[in-house]
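Here the complex is missing a single protein chain, while all its other protein chains stay put.
On to chain A.
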Amino acid sequence: MLTAILIMALGALVLGAALGFASIKFKVEGNPLVEKIEAILPQTQCGQCGYPGCKPYAEAIADGEAEINLCPPGGMEGVRKLADLLGRDVKPLDAEEKPKQVAIIDEQTCIGCTLCIQACPVDAIVGAAKQMHTIVESLCTGCELCIKPCPVECIRMETISENIDNWKWKYPVVELKRVA
């Protein structure tokens, strides 16, 4: 009887030690939930969710402080993915869904004040003081943060239209209707 108790106690000790060791050795850096949420957010960094960037919003969601339907660039698809991940209910998006856009500077009007560079969260604008500025289209996330600061209102948003490089095959049902 005593030996049995001793063996069980010993087993518990060894396993406990092993678990304790494992939890230190394989400790996960950062908060994995925040990272998973952030991977779903579109990284537009526009602040439309009311947080200064996608990461703070991800943290707020992980802490249960924020709703999952506040990110307009992510659209309904983003809300659905977040609901899936977190086991929450799907809610309609708290804004209008917009197609993806890019900002364009009218280079004739630009006075080179550098205000837009300071506003751009993803370093997509190049230029220098008193020089013409321009936006690198492939880097622009379409966050619209550069529009307001421009004193001469020379930045506009343009919808990225379908072209031969980003064209996608459509869902087949559409074509069947066309044939019928």
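Simple rule for what comes next: a contact is a pair of C-beta atoms (placed from the backbone, for glycine too) under 8 Å apart; a residue touches a chain by one contact, two chains touch by 3 or more; residues count from 1.
Here is the rule we use: contacts and distances are computed from a predicted model.
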Name of the absent chain as recorded in UniProt (options "Ion-translocating oxidoreductase complex subunit C", "Cytochrome c oxidase subunit 1", "Pyruvate synthase subunit beta" or "Carbon-monoxide dehydrogenase small subunit"): "Ion-translocating oxidoreductase complex subunit C"
Sole contact to the chain not displayed, among A:54, A:93, A:110 or A:135: A:54
For chain A, the residues touching the chain missing from this view: 38, 41-45, 53-54, 121-124, 138-139, 141, 162-164, 166-172, 175-176, 179-180
